[in-house]
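With one protein chain withheld, the remaining protein chains of the complex are depicted in position.
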Amino acid sequence: MGDPARPSPLLTTQGLSDLLAALVSDGYTLIGPTVRDGAIVTDEIEGLGDLPRGVSDEQAPGHYSLSRRADDALFGNVVGPHSWKRFLHPPAVRLLGAVRNGKGFAISPPDGTPPPRYAFVGARPCDLAAIARQDRVFLGGPFVDPTYRAIREGVFVVAVQCGEARASCFCASAGTGPRTESGFDVALTELIAPARSPEYLAEAGTDRGAALLTKVGGREATPEDLESAAAASRRAEGQMTRRLETEGLREALAASLESPRWEEIAKRCLSCANCTMVCPTCFCTTVEDTTDLTGDHAERWRRWDSCFTMDFSYIHGGSIRRSAASRYRQWLTHKLSTWWDQFGTSGCVGCGRCITWCPVGIDLTEEAAALRKTARPA
Amino acid sequence: MTSGAAVVGEDRPAAPNGADPMRPRPYRVQRIEHETSDTFTMHLVPEVGHATFPFRPGQFNMLYAPGVGEVPISISGDPSLPQVLVHTTRAVGAVTKALGRLEKGGALGVRGPFGTAWPVEEAEGSDVVFVAGGIGLAPLRPALHHVLEHRGRYGRVVLLYGTRTPEDILYAKQLRKWRAELDLDVHVTVDRATRDWRGNVGVVTTLISRVPFEARQTVALVCGPEVMMRFTVLELERRGVSADRIHVSLERNMKCAVGLCGHCQIGPLFVCRDGPVFPHARVRDLVSVREV
Partner (left out) sequence: MHDLQPLLATHPFFAGLEPTTLALVAGCASNVKFDAGQRVFKEGEEANQFYIVRQGRIAVEAFSPTHGPLVIQTVEEGDILGWSWLVAPYKWRFDAHALDLTRAIALDGKCLREKCETDHDLGYELLKRFANVIGERLDATRLQLLDLYAAPAGRLK
């Protein structure tokens, strides 16, 4: 557990608060979980006080609610509707502005403002896997997305290893959690004991993470502390009831394009696009053009888009994917099958957001299992 | 965490580091020709101080009409003369209509070139059969330029071209010149005509069985509406041309042209980067499934 050459201190709640303060004084903007509108969202926070202390979440297909915990755990919950892509791959980005001058126009020079420096506090193992997958999409191909790269390069990650799972979670079978060994600068495991304030076992994943932990201090972790952290991971894994059978799934879905199951799903699917909005790896965007009333100033904005909309596949004369069945098929086969062809991994990290936030409770794991049964033999 | 399996497009060269692929370069209209009632050809040159760029036959650019939007349009000029960008397009949507209203000196933005090319080098030593439907001739024209400029490297060169009416024939003057001077076997057919038309009437697929070419030594380049391409491929295969030597150019919605916006996917392929030109063998199983 952790790199023996790097510090693995145990932090009190105050120690964690100091860690966050140190990040702020280093110029980072803190982004972390916080309660708003009846959900734990991911947003800018000022410090420890904004974290969801003592808040638990209940999740199930089509269901999400918050409740009070018996303890003061800060991370006694799992992922909410937001993922970190809101910050790395913002929902709206101004691509350029253009100003008319006579018969021509001038394209504004690139925005000179420095990109934000975010510290992601409380990113879960599934989220880190999702960031790695979007890294592959935006940074690993022949063309790089400069917006993503600029923000990504400035990110400091304080991850939280999961100590509990909810009914929508299936990271264990997706191979991404509930514990991760990479993708963070610092990873915390929240240790909860009856009648005591939570404590945090901190591990460094990078040199700068180690430097931060050295600065913050804290007492040295004991073998008992390390065992408590391991037990937390075991507990989370043991609580996970949902499972995605990944072995051979890519091929099975590729052989299921004509399955009658798609029509069955389409009877329930509302094409609302919720799953694509909450999915931490979905990356599709569209571009919108705007002008002022005079037409002298034009702008191009990139916005999140979803393959569930009819417009998504529009070419002059009509849309390619007119049926809800074909749009769901595009989403699911991309996520679990063709993502492999494109990026060498699955597009699903097992976070369960698409299950929780589907208004009719369509369950990706259940659909994948059903489709596997209808696959044509290769 | 990666499997050993090949990843689509991993063999492609990287874009110049640091360049923002979404920023257009400023161009101006040097000349605009009206080909038919709704189709026009633009000749574009970069604004002073901006460089031109080479392209390969079959590639496309994103053309930007400020405030209106961007459209992917195939390049239809001569690849040996990249100093002037030539685009033939049809005014059918807001952006292409705005482009059609541009006059000499009018400004627009250009991003590109993007996508894969017609396999003109691979076709050396073979007969080359071009099959074009409607405005599908425009994306094929750079390949015609290339093949005819290196005429000695190819066997028979045939163009089968179907349009709606005789009035819709693109590049008529150039086709006549090529036929007369460069040993290009041109067969044009139209869907409907009056008696004034002395040429063929009927669909372009019916020409395939009539023209002489050595099927096993032929590379076929096909561009037109997807239904037309489907029937064309059937006829070419019936004639004995194998699916890996038939190349088609596909059309899908494109917003970014660099494989980042997700719109143009067909199964595992991003049409903008893995296409638009594909060997038929590579897309056959995908395009045969509805609504993929």
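Descriptive notes on the structure:
Letters A and B mark the chains as written, and numbering starts fresh at 1 in each.
Quick note on the criterion: a residue touches a chain if its C-beta (ideal position, glycine included) is under 8 Å from a C-beta of that chain, and two chains touch if they have at least 3 such contacts.
Just so it is clear, the structure is predicted and the values come from calculations on it, not from any experiment.
Within the full complex, the residue among B:Leu160, B:Ala220, B:Met254 or B:Leu269 touching the omitted chain is B:Met254.
Among B:Ser126, B:Thr205 or B:Gln265, only B:Thr205 touches the chain that is left out of the view. Listed for subunit B, the residues touching the missing chain in the whole complex are 60, 71-74, 89-90, 92-93, 95-96, 133-136, 138-139, 162-164, 168, 189, 191-195, 197-203, 205-206, 210, 223-229, 231, 249, 251, 254, 276.
We adopt the following convention: only the chains that are shown with their structure count from here on.
Annotation: 39 Å between the Cα-based centres of subunit A and subunit B. Across the complex, subunit A meets subunit B through its residues 95-96, 98, 100, 103-107, 110, 132, 137-138, 141-146, 175, 254, 257-258, 283-287, 289-291, 295, 298, 300, 302, 305, 307, 312-316, 320-323, 326, 329-330, 333-334, 338, 340-345. Of all residues in subunit B, only 1-3, 5, 7-9, 12-15, 17-18, 20-24, 26, 28, 47, 66-70, 92-93, 105-107, 109, 251-253, 255-256, 258-263, 265, 267-268, 270, 273, 289-292 touch subunit A in the complex they form.
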